[in-house]
Every structure is written in structure tokens, then in C-alpha cells.
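For this view, one protein chain was removed and the others were kept in their places.
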Amino acid sequence: MMYVSRKEHFNAAHKLYNPKWSKEQNVKVFGPCANDNWHGHNFDLITTVKGWPDDETGFVIDLKQLSTLIRREIIDKVDHKNLNMDVPFMEGKLASCENLIIEFWNILEPLIPTIAADAKLHSLKLYETPRNYVEYFGS
Amino acid sequence: MMYVSRKEHFNAAHKLYNPKWSKEQNVKVFGPCANDNWHGHNFDLITTVKGWPDDETGFVIDLKQLSTLIRREIIDKVDHKNLNMDVPFMEGKLASCENLIIEFWNILEPLIPTIAADAKLHSLKLYETPRNYVEYFGS
Amino acid sequence: MMYVSRKEHFNAAHKLYNPKWSKEQNVKVFGPCANDNWHGHNFDLITTVKGWPDDETGFVIDLKQLSTLIRREIIDKVDHKNLNMDVPFMEGKLASCENLIIEFWNILEPLIPTIAADAKLHSLKLYETPRNYVEYFGS
Amino acid sequence: MMYVSRKEHFNAAHKLYNPKWSKEQNVKVFGPCANDNWHGHNFDLITTVKGWPDDETGFVIDLKQLSTLIRREIIDKVDHKNLNMDVPFMEGKLASCENLIIEFWNILEPLIPTIAADAKLHSLKLYETPRNYVEYFGS
Amino acid sequence: MMYVSRKEHFNAAHKLYNPKWSKEQNVKVFGPCANDNWHGHNFDLITTVKGWPDDETGFVIDLKQLSTLIRREIIDKVDHKNLNMDVPFMEGKLASCENLIIEFWNILEPLIPTIAADAKLHSLKLYETPRNYVEYFGS
Partner (left out) sequence: MMYVSRKEHFNAAHKLYNPKWSKEQNVKVFGPCANDNWHGHNFDLITTVKGWPDDETGFVIDLKQLSTLIRREIIDKVDHKNLNMDVPFMEGKLASCENLIIEFWNILEPLIPTIAADAKLHSLKLYETPRNYVEYFGS
């Protein structure tokens, strides 16, 4: 197996807020991340695909096609958006990196073989800041 | 002269929106940055102070004290905030990096000598993303 | 499983020196790293915790609490210190990154569930320089 | 097990070009990467070795010796070279990162134990740009 | 005055070679950079424009328009190219960063006011590697 990765980025607003809780409880748990009027980040998303390089192309997957797919399916839906208000697949969900990356996985995982028949999504890594990030390998 | 710099960061939401214009005009000029529900960034702010190192301390300015000053006067007011809604000194102003950095300058410039009598604010540099930034040396 | 990471940093002095050897043998094996009077680094420590996001918080672990724990248990004991002389848990041990990371693991591993009952320490990654680093997943 | 890593870099020219195909087919598949007169990159290569730290040295492997080995066996053969024309071990192969990393593995894997008897090559990671990279753990 | 910057990047092959000299002289002066079959880099180009923020937009210059201009006038002509063979404005010139940046300046300087009437090109900074770069403020 070989693992090929592509990094994309997006800029978005969000807040961490559980609507079932009081404002006090939200502030207690989420601190400044619960700020009513949102805050935001430059997110980096690293997509890793596994497979074996094709004899004719030398590629596990065409990274330009992978980039186009990620941009069309993910970046266009979250870049310069509010993750709590503007993103259909996050509706009713807490806008944490953990919940975001599960949705990203569910979108991308079935689409990878449409670019490279024998390749599979291996992992997603989502940086909220250079110091905080989450990685997911599928359930 | 010697120039000493300190980098701090904050995470904030904003949008670029001129209330004197129609929504169409705002979208035409600011594109996705005019998104109604905001977007956000990890901002980096580099503060540069000029002066000459003190014989007793070897310092132009104590960078720990400078960091404390920047955090108290700037970072605490913009971090995990909405730059259009939550920041008194941005009220009535377009939330562009250019306008932000002028306000940051006006706040910090008179306070530098309270830490180091013979030092002066030389420049501020504000990164909105690793690829877009603005620098200001005072009017 | 999902993997959540937090990066912290500390600045410390150390030398690589085996007291059972002659000075010549130390210099032969460790080269300039055996310099009598120490040298130092800006270390980066990445702590990765595994678990599943909580329904109520959307978190595997609260990264602010994790950061507080790492700072109290590790960073406060090694930052602006001499790793050979000032750090009780390194006494009698060679101050290599490999030995440091084992001690860090032994300290942090039992404490992670005190923050997030169902989470576990997955790995530690310690950068001595941007080009040299070590990773540990427990014995 | 513990994992120790060393980053090296090299600057090289290459093109992606399958000689069995027409020029049109090459341009269709590889786009600008098929440019007749080559293009180039600053490549970063991260070598990860696994083992257990030696009692006497505190090292899994001596990173200075590992760096010397990587430079002599890999970097000296690809740095400031054309990967399609100047590198014997790439002759007759497409100069993709995937194919490069397999050759690097085949060269380094048997040599690691010559430096550290109980250590083994664990993985290689090759960055073509900060946004595109490939990782290999051996077949 | 305020200074606004935008970073773009391109990947290109080049060699340092003075056709008036013998091969020996070229190798003596340029070392491995004179390799017959080229080598290459991931170049970063930072364009800095000076002016004063417009009252209506809050912008010194629209960075999206600036990015489009730089890509059309510079990046499209050098990205995935051979700087010695494929770039009309480098014909007959040594492909050093110093000579490149003068040509970039001559192209961009008259075009900046077509985007922002009162703004001017202030400087260009060209990174050949993270450790080697050149900066130019016009003649």
C-alpha cells in the first residue's frame, strides 16, 4: 500500500453551542468558543488516499482530480461560510472539528473510487489552528 | 536602532460589508467575503518595537511585558469575537485588515513607552491568512 | 476511533552524556551534543488522544483542559530548565528525546481519563528541531 | 517500539511523461506536469526508523549517522539533478513521487541495520510541495 | 502609507549557466546549479503594494484582483516551465533569482494602478528555497 495526501484550506466562522443547554452551561463548557456572534479559523484539510501506483501513470490517484473533487464536494460548501448556519450537512449538529470530519468522510469516501478505481480514502486530518487538529480513519 | 518583534494570534469572525451599499453591490465588490453569516480566520499579529538595548538588561523592551500588553489591549478584545459586532473600536468601520491595523496602532503606539521609556512602536504586521497580510508603520 | 491532537512547546537546555564513559568516548559518540556546558532547543510536543466524540459536546476531549493538563504536568517541569539537572523524572537518565518521551508518556497516560473518561493517550511526538523528532505509542 | 525521524531535502527537475503515449495523451493525463522542458521542486524526504532506545546511548539510531547515510545514498544522487535523465535508479521509470519513494525504500531499507543493528526502516514520506506528498511503509 | 502583500507560488526548472563561459568555468562558479539537465524549485513570490485604504472598501488594493493579475502576468508564464527555455522575458538572461525579480518588477509595476489607481508596487520578494531569497524595491 502507498498513501498519497493533498492539503486544501478554507476560512469559516463557527461557534460551539449546544441548543439543549442554557447560555450559562454553554459558556461553562465551551468558554470563549461559545461566543454568541461566532469566531472563525483558517482550516486546513489533509485528505489521504491509499492504493498502489498505476503502471501507466505512476499515480495512486491523480492529485489534480482529487483536489478538484475535494473543492467541489467540501471546500465550496464550507469556505467563507458559517459552519452553524450555512452548511446543510452540519444542520442540527454541533460544529466541532470532530463532527465536521465525520461529515467530510461520509461525503468523500464513496467518491474516491470514481477517480481511481482501486484507491480508497484512508484518513482525513483537519487543522483548526496550527496547534489543534483531529484525524479520522472512518468508523 | 534595533528592532524587536513579538508574534501573537487571535481567532475571529468577520465579513466585509459596506452598509451604504445594496447587497448586490457588496457581493460584487467583496465576493464570498460579504457572506451574510460571516466567515473567519486565524489572525497573526507581529508587533515591532525600535530602540536600543539597555545596558543593565540587554533588552530593547521586555518581550514578556510586551506580550502581556498586546494581549490585554488587543488580543482579549478580538480573540474569539466577531470583528463587526463585538469590538467597540471597530464600530462603524469596515472590518478589513487595513482598518483593523490602524486601530491596533492607535491603541498600542502610546502604550509602548509605558514599558520601555526610550522605545517606540515601529510597525504592525497582520496576517489574515499565510498568503494575505498588511503592514503599517503609522501615518 | 477519532484522534485529537494538541501541540505545546518548551525551551530547554540539555547535553547527551553518559557518565559511565570517559569524556573522549562521550565526544566520540555524541559529538557536539556532548558539549560540557550544554546546548538547547525549542522543543514541540504533540499529544494525541483517541476516543469518540461525546454527543453533548462534540468533543473527544476538551482541548483546553488537555492543554492545561500538559502544561501543569510536563511543560512547567521542563520549560526554561536544564533537562540533565533540573528535572526530577530525568534523574539518572540520558537526556535523549527517546528517554524524555517515555517519561512524558508515563506521566500523561494515566491522567487522560481524568479529563475524558472514555479517551486514551494514543501517541506523543517530540520535535527537538524541525528536522529531528521521535514518536511513541506506549510500550 | 519507538519511531525516530529525520528530514532531508533536495531540489530537482522532472516531468511526468509516459514514452509509450503520444504527446497529446501525455498532456491530457499529466497536464502542465508533462511540459517538454521539465519543471522542478524543493522536495522534502522524511525517513522514519523504528526500534528501542539503547541503554548506553539513549538512541534508537544515531540521527547524525542516519543523515549521513541518507545524504550519501539518496540526496547526493537526486539533488540538483533531473530525475528523468540523471538518476540511474529511475531509468525507464515514470518520475512520479510514488515511483521515487519505492526506489528510495529499496536503497535505504537494507542499510538501516548497518547503523543500528536492531532498528528497521518504518516509513518514508516525500513532499513534492507543501500540499502534495506520498508515504510508504514498504510492500 | 500602508503595505499590503500577497503570496503566490510556482514550480519551475532552471540552471545557472553563462553561455559565454566553458563548461568548466560554469561548474567552478555555479557548482551543482550548473547541472546540464537542470534542477528545480518550488518558488514563492510575495508582492507588496503600498497605498492608503479606500473609504468605501477598506482596501488598499483588492487582493483577489491582485492575485488574478499576478497569476495571469507572472505565474502562468513560469509555473511548470523551464526558466531558461520556456520564458520569453528571460531569453538571453541568466536564470538567477536576481534577474527573474527584475523582470517580474518590470511586468507588474505599470499594471498595479490598473487595479487600484492610487496604489503602487512597493516590493517583490522571491523565495527559491525557504533559506535563500531575494527582495527588490525597483531601481
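Letters A, B, C, D and E mark the chains as written, and numbering starts fresh at 1 in each.
Operating definition for what follows: a residue touches a chain if its C-beta (ideal position, glycine included) is under 8 Å from a C-beta of that chain, and two chains touch if they have at least 3 such contacts.
In this text, all values refer to a predicted model and were calculated from it rather than measured experimentally.
Interface note: of B:S5, B:Q25 or B:N106, the residue touching the hidden chain in the full complex is B:S5.
Along subunit B, the points of touch with the absent chain fall at residues 1-8, 48, 53, 56-60, 62-64.
Interface residues of subunit E with the unshown chain, by the touch rule above, are 16, 18, 20-21, 29-31, 93-99, 101-102, 130-137.
For subunit C, the residues touching the absent chain in the complete assembly are 9, 11-14, 32-33, 35, 37-42, 79-82, 85-86, 129-130.
In the analysis below, only the chains that are shown with their structure count from here on.
If you average the Cα atoms of subunit A and of subunit E, the two centres end up 34 Å apart. Between subunit B and subunit E the centroid-to-centroid distance comes to 29 Å (mean Cα coordinates, whole Å).
Within subunit C, contacts with two or more other chains are made by no residue at all.
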